[in-house]
Each structure stands twice: as C-alpha cells, then as structure tokens.
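Removed from the display is one protein chain of the complex; every other protein chain stays in position.
Per-chain numbering from 1; labels A and B assigned in written order.
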Amino acid sequence: MAEPAGNLQFRYIARKRRTKEDRRFVAGAGRFAADIDLPGMLHVALVASPHAFARIHSIDAKSALALPGVFAVLTGDELARGIEPVMSGLDLPKVKRYPLALGLARYVGEWVAAVVAESRAVAEDAAELVEVEYESLPAVVDPEEALKPEAPVVHPDHGSNVLYRRKFVWGPVEQDFAESSHKLAFRARWHRSSTVPIETFGVVANWNHAAQLLEIWASIQMPKYPDQLARALRLPGNAVRVHFDVDVGGSYGVKRGLKHSILAGYLAKMLGRPVRLIEDRLENMRGGDAQGPDRIFDMQVAFDRGGVIRSLKIRALDDVGAHAGRAPLQLGKPVGAIVGPYRIGSVEYEAISVTTNKTPQEAVRGFGQAPTNFAIETTVDCVARHLGMDRIELRRRNLIRREEFPYTIPSGSTYDSGDYHAVLDKALKAADYEDLVMLRDKARAAGNLAGIGIACCLEPSGGNAAFEPLFNPKNETTTWMESCSLKVDLNGAVIASMGTSSAGQGHETLLATVIGEVLERDPDTIRALHSDSLTAGPSNSPVGSRMAIMLGGAAAGAAKKLKVQLIAIAAHNLGVAPEDIEYRGGDVVLRADPGKRLSWDQLVDIAHRKFHLLPPGMEPGLQITHVMEVPGGGALPSPDGRVQMYPCYAFEAHVVYAEIDRVTGQVRIGKYAVGHDCGTIINPDIVHGMTYGGIAHGIGAALYERFAYDENGQLLSGSFMDYLIPSSHEVPDIVIVDHCTPSPLTAFGQKGSGEAGYLGAPAAVSCAVNDALAPLGLSIASLPMSVAVLEELLAAAPGGKR
Amino acid sequence: MKAVDFDYARAASIDETCRLLAGAKGEVKIIAGGQTLVPLLAMRLTRPALLVDINGIASLQGVETRDGAVSIRACTRQADALAHAEIRARLPLLAKALGFVGHAQTRNRGTVGGSLANADPSAEIGLACLALDCQIVARKDGGERVIPIGGFFLGPMTTALKPEECLTEIRLSPWRERGRIGTGFKEISIRRSDFALVAVSCQLVLGEDGVCRRLSLALGGVGPAPFRADEAAKRLTGTRLESRDIENAVASLQETIEPQSDLHVSADYRRRVTGALAARAIAEAHGEAMAGGA
Partner (left out) sequence: MSRHLVSLTVNGRKLSAEAPARMTLVDFLRDVLHLTGTHTGCEHGVCGACSVLLDGRPVRSCLIFAVQAEGSAVETVEGFAPDPETLSILQDAFWETHALQCGFCTPGMLIAARALLAQTLSPSDDEIREAIGGNLCRCTGYKQIVEAVLLAAERMRRSNEAGRGRG
C-alpha cells in the first residue's frame, strides 16, 4: 500500500474514499461507445490504402453496393465536397486533412472509403469489394531523410516536409558553453509508441431531422471537440450535441477521433439513420491516427568539473507521420519544463516537426514531456558517467532547492513549488537504496548484469496551452478555462456537473469530494454528472494533467459561491452581518449565540420557495456556474518565446532495480519505488492508481512497445501480437511514497497527476539498464531497449559472442 | 475484424469429420481449440467455405495408457493435459512444456492436437513431442495411418497431414531406461506468455553412477520446423554432463540450425542464443535428475 498523503486538515480531501464510478464498472454496467445501440443503427467499415504514398485514380464501389445489406460507400471526393478540412494548430494553410484521403493516400492504412451496412460483418465484406486504383509513389519513411531536399514531399502543396522549425535561445547559451570546462554531445532516440488504450475509438452519430440536431456519443478525450466537429460539418455550434456521459475506455491523450466523428456525422446526416463507427484493432493501429512521439534528440551539455550543469542545447526532430494533428505542438509543451527539475541557466531548443508517410501521431500522455524527460535524464547520466560521479550526488547538486521556489526557468515558466531533494530522499529510502546497491554488487560479483536507475522528472500540470500561440502567433488563444455547474435542488440534494467525458480519472468522485469539502456535506450525497455540449459550461476536457486543478478549482469556486449565498441568506434572516455567521456542515449558527440557527433544509427552502425571506437583489434558487481560468495563464508569449506554460509542477523521483540476461537480452525489473509530489492529493487511490498505470505504460515504452515500420512504410507491429503491451508479468510491484509541497496557486494546494509515472519511468528504466551495462563499458540511449537491441549490443561488445 | 461467411458443421464422430473433409467443395478447416485459427479468420487471412467443429467428439477427448504407451486424444485441452496425472508421471517433459503454452485462458480451449497440426516452428508441444519420439495418428475417409513425428513437421505451419486427414491421437512411449529422469525446458519470449523466439526441450536419464544413459534434445524457433539435435545428444550420452561436455555438445548446434529473422529478433540473434539456451535446458534436466528425478 502506498504511504497515505499527510494532509489531515481536510475532512474529505486526501482521505481514502471509494471512487463513485467504480460501482458501475465492477457490475459491467459501464456505457461505452460500442454499447450504444439506437434503432435502425448502421455500421461502418473502412477501406484503407495498402500503399505508403499513392495517387488515388478511381474508386469503384459497384460490387460493394450490390451486396445485400449495404447502404452506402462514401469516397474522399464526395466527402470533401460536404465538409471543411481539419486544420492543424499551426499556421499551415496548405496542409489539410480529411477523414477520407483526397486525391493522395499518404500512409499505409489511411482511410480511402467508408462502407455503411446493416452490420459490421457485412460492411467488412463490402469493403473488400471496393476497387481502388492507385498509382504508387516513392515514399519517405525516415525523418532525417524527410528533411533532405530530394525527399518525397508528403503534402506537395506545402512544398516541404517541414511543418515547423524554430530555434529558441534563452539565456547566454554560447557564453555558457564557451566558459564551461566540459562539454558532451550525444544522440537520444525515442521511437514511436503510443498509449494504445484497450478500447479503440468509437462514435455513434444520429441526425435528428425534426430538431435539426446532430447527436454524438463518442469515446472522446479532446478539447473543443464539439466546436471543431460542428465547424467541419458546416453546422452551427448549437446544432451538435455531444453527450459527455459516455464512458471512455482509456485514452491517455489519444482519443481525438475527429476524423471518425466527422465521417460518422456526415454519414448519419446523409443516410438519415444512426451510424456507429467502432475501429477494429487493425484499423485502430494503422488508420486511427493515434500513434505517438517519434523523436531524435541531439543533445549538447556544458558543465563544470564539479558537475554543475550550466547550459543545454537540444535539437528535437519529431516525425509526426502523414498529417499534422496535434503532434507538432507536442514539441512546444516541453518548453515549460525544458531544464527538468534542474538549475540550468541557459538553453537552446530547436524544435523541428516533419511529415513522413506513416500513420499520424496524436496527443500522448504528457504531450511530449516523457520523451523530453528521457533526453534530459540521459544527459544527466552522461555527465555523471563522464565525471565518474555518483548519479544521485550529481542530481543533488543540480536540483532546484526548496528555498528557491517559485523558480523561473530560462524559457519563461515559473515552477510554483517543490522540494525535490526531500522527494528524492524519500524515494531512496522507500527503495532501500543501500540494500539495492548490495544486491546489485552481489549480482555483479556472480557475473550478472544488474543496475539501479534513478530519474528525477517533472510533471507540468494545469494544461495552459500556451504552446498554441508559441508555435503559431496567429493563434492568440490565452484562455484555457474549465467550469463546474452546481445546484442544490428543492429537496436539498446537491448536483454538480462537468462539461466533459472521463476516461477513468474519477472526475465524478473529484467533484463530489471537492464540493463536499467546501460545503461540508458528505460526498456520497453529492451527485456528479457529465452533461452534454449544449447544456454544459465551458470545458477544455481532461488533458495536460489539468482536472484536479481546473475542474477541482471550478468546483471549489462554485461551492464557495454557494456557501457565501447560504451565509447571506442566513445573515439576512438572523438579522446579523455575514461575518457573525458560522457555517457548520451546511447548517448555520450565530457565532455569538449558537442557539440561533438555521438548518440546511431551511436555507434551501428559503432560497427556492420563500422569496419574501430572500435578501433583496438575490436571485432565487441555488445554482452556480463557476468558470475558472488557468492560474498564471492569460498571457501571450514574448518575441523570444518565453511564456508561462503550465501553472503547477508535480515532481517524481524513480528508483529502479533491473537485471539483464546477458545471453538473451531480456530485462527483469526487480524493484520499483517512486517518490511522488503532486501537492495535495484529493483522492489517494485515484492518484496512486494513475501513477502505477503511468509507470506500467512507461515500462512498455522503455522495453516493449514500438510501432515498427519497414522501408516501404508498412506497419509491422499492427496488432497486439506484435505491439507488446506489458502484462501483469512485466510490471513489477511498485512502491509509491507521497510527499506534499502544496501549490500556492490552487484551491487546496493540489497539482495535477494524470500523467504521473509515465513522465519518469522510461528515463528511470533506461538509467537502470545503462547502469547494468556500465561495467562492460556499454551504453544505450534509444527506446525501446528491446530484447533484440540489448542482445545485439552485448554480443558486439569485446568479450561478446561476435 | 469479422470473419468471412462460412458454413458450419458440428461433427458427431471422427468418421463424419473425415467424410466432410473428403466431400468438401471449397476449403474446409477443422476447428478444435480455435486459439490460432480464429484470429486468422478474424483477420481474414484464412477464408474457408466450411468449418468442421470437432470439439464435441467424445472419442477425441482423453488420455489413457495402453500397451505401455500414453495415448492423448487430439482434442484434449492443453489445460487438461497439463493437469493429467498420467502425463505428469510418465511424460514429465510434455507436462513441463505445456506450462509454457500460451496462457491459462488459451490452454482452456487450445488442444494438444491442434497445436501439433498448426506446426508453429517454436511451439512447445511439438518440441516436447519431438524430443520424446511421438507417433501421430491421422485418419481419413478410408483409413488411418501413423506418422512418426520425425516426418511430421515439414516447414513453417506445414505438416505431413493431407487436406482430407484429421489428426486423431498422439502416442508417446515413456522412457524405460533405469535411472533418474530429468527434464529441462527453456524458452525465450519477449513477454511471459508470448510465442517463443527460441525454445529448447531436453529429457535425460542419469545412471546411479551419474553418467548420462540417454538424452534427447529438440530445438524450436531456429529453423523452418522444430528439430531434434541428435548429434549434440549423442555427444552428451555417456558423459557426466559436466560443463565441458555440455559446451562441446552445444557448440555443434550452431552449424545445424537455419534460423530466420522476424520483426522481433534476427537470425543472428537466434544463432547466438541457441547454444546458451540449450546449455541451460540441459543443466536444468541434469539438476532435476541429480535431485532425485522428475
């Protein structure tokens, strides 16, 4: 069991509490997109390109349409006439994206036509009968090749494969490099993996003719989804209703199925019947456009002989695949933690986003921070190795100290609070570090490869998407709000609602707990709902580890307003000033004379029914919508690219023990401990759960998972037989020890934690493997560290088998 | 991922199965456990006109000892074979190998015969059967034949079974040598329940004097089919299985194998690890025998 959070000043927050949502899931009563069944519903299957790059000359659907049970075959040409293209977040007017390929198929698996039939099976039968005439073109599959002038250009109208390129310089980089006694340069490679939830993306669309309203149920986790969907379908915003009470079977960033939804919406409107599109696993892996960062980091670091790191140069080349999506912006978010948890005075950061003929990326948990943390921690280890210094000691020298907070990094973000040294110490203690060292040395003495990995990483949280205006000055978005609607009904029951779907983060429990805390009412009595896009207040969905801060903050704000209102009603009725009132669990008493009191029910009754007892000017009823902007947000970047990225910074210190089988290259993780500081923890089980899951995901990225392509752009790991997700055998027992440095910026001191574990685990596992290899003089800075890669490395070493 | 449409027949007997196989107008596939067949159907990599379900045939279920040989009916579930007292007692290498097959859920459906008929070059059951000199009984409309396992695996996913034949039974003879039996089974897979990249099965008998009286070694995943390393086995028979003996024997393996590359590991990987893996399997068998036998 993880150590409980030590915040005993709260009544409900930070205490053990069952997650409300779990009740329906353990009963098998969740309501996922594939569970939605409407009368007359039709099903979609996709026709996908077998070529990495090809001109589409013709599509013949005659045989497909002749199959009984088939209702329509939609081509890219026809669809493009009826919708607006999806634009990227960058200023790229010539890079357009359509749900079905238009003119050119740009990657293997790209959807070229959609078949609608009475069942999924028949739709698949028909899809096989659609004849597409392709003219295959030379494709580019390697990101460095894609930069060369002679490379095939994935978006010919755009003229090159470069979607974005900018070099930021913050601080006296050249001077710091010149003055440093030591410099190192190396390359780190983060190959393509992704979150790959067990539920694929699915959407149900129904066009209600009578109401002229498109109803949508989707497995969605995406900001501004209803708006973008409406815009693409050329519908007014209030002609689309997205139902947020659909359970999402995991997302961790990637479920942004805009193309699926546009397609389903268009088909539903065209056919006048409900349409359901559920990706099967093969469609999902190739054509779902949900792959993840694929980065080459060229790192340079300048440091002194004492191990103090003075400056960093980072060149990050990211291969986004064939379409822009959200991926280029994933190079921008890490700007907010570009030096990690370290006191590094200057940074040069060159971010390059390129297209290749591969499946597009989507937003992945951490939005680029996990690969960046891997690059930073690898750099720190390289410095330690070079100097022959202990890796922990080196980190201690460079970690920002507690007394230095709030601390502003060269790229303009201020870290709100932290005590990195204390968390590191806790992690080492929880790991029994001294024992681990003995264990490792004993294993080494027996001729085995054993290592301990340490990683210190930040989890920026709060989701201020300042990377949008940073990477695209034409986009002046500085609002990144969240809202909560709260009401108390005539019976005194509390109802709260959010304007987003959830994918397992426990937002209903979050709302109930926070509101219960402020109103001093039992969270079990509070109903938390997911509303729909027409009735909800504004939301930007659970991304960027933001909901504890933003939804929690909005809920707290609403509850505080409600409490103020109740006190005002009481003061008016007791003939005193509000300051004379003491609020106790929803009832109120006169501080000076506790015999004078009003109960919750009485206050509710006055608000709803007794206008004659209401303070003059007060609206009747008890209903509040509170909208909250990101703390510290609301500003545009400076010309040199400085901006406050996310507001709150959680911190994690991982300690991992691993052994490598020197014959087979298999890695076994023997012990895993992590110190985690995300400020006040609202629900320990939920936060710990996401951290365990994030670490499991990170282990996958470090050792097992890769979207592997051949030189022709064919995806080789397109099913679960070849894309290897860690099972209960590959994920060790994990010990979490909590620490709390509250954020000064949030309602209860909470920071985000949705991306916890994943942001540090790949770095930690890499560090452990490198420590195990170190006695052989070997190192590796490329993920995943697969069995094949490690065995090859070991075999090639002096004394190896080659 | 829905299969193509097909006709389905639930066969009530082996005879009926053979008649259906013989009389088929399009491609016929037998479905037993379905753990390998159904994914292929779902991915439309196989498109039979008729599926013949043999799961309900009583005479294809069960394990019995007859004339000193253990007979395993083809549709015996891998889970049942793994738990079966006769197999554990008389065919310890097969029992050990079964523990490596897939996962508990797949073993609840997958069958012994199905695995053999599928002929994956790294499949554990085939490897154990090869090391133990198994006989495979195949029946067709018109007769039955016995195929020694040495001639059964012809290539990747290819066996000597004709399209109209149904594998009905396998027969294995427990070793009769006096002494202590030890078994070793080692495989390398990426995750615990994944397909083996390379696998080695070994059974041996140690005499009272610690000398190896008999040894059988089979390798999987290092060629188009699993095969017996008889040369290496010969080198070890009559020795005390010291490190030197084992190293000498496994060194010879390198020349006999023809591994392939795939997405996960290269041919060179397989070539490099085989010797050490075989040594580990032999050592495990040796250790077991020394400790008093399986």
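Convention: a contact is a pair of C-beta atoms (placed from the backbone, for glycine too) under 8 Å apart; a residue touches a chain by one contact, two chains touch by 3 or more.
For clarity, every value in this text was computed on a predicted model and none was experimentally measured.
Among A:216, A:690, A:715 or A:737, only A:690 touches the chain that is left out of the view.
Residue B:79 is the one among B:30, B:57 or B:79 that touches the chain missing from this view.
As for the chain not pictured, it touches subunit B at residues 1-8, 10, 31, 34-35, 38-39, 41-43, 51, 53, 55, 79, 102-106, 108-109, 192-193. Contacts to the hidden chain, counted on subunit A, fall at residues 1, 18-19, 21-30, 32, 34-35, 37, 121, 195-200, 247-250, 252, 280-281, 503-506, 685-686, 688-697, 719-721, 725, 727-729, 731, 733-734, 757.
As a working rule, only the chains that are shown with their structure count from here on.
Per-chain Cα centroids separate subunit A from subunit B by 45 Å. If you check the complex, the residues on subunit A that touch subunit B are 120-121, 124-125, 128, 280-282, 663-666, 704, 708, 716-717, 719, 721-722, 724, 726-727, 729-730, 786-788, 791-792, 795, 801-802. By the touch criterion stated above, subunit B contacts subunit A in their complex at residues 1-5, 39, 43-44, 188, 190-195, 197, 263-266, 268-269, 272-273, 276-277.
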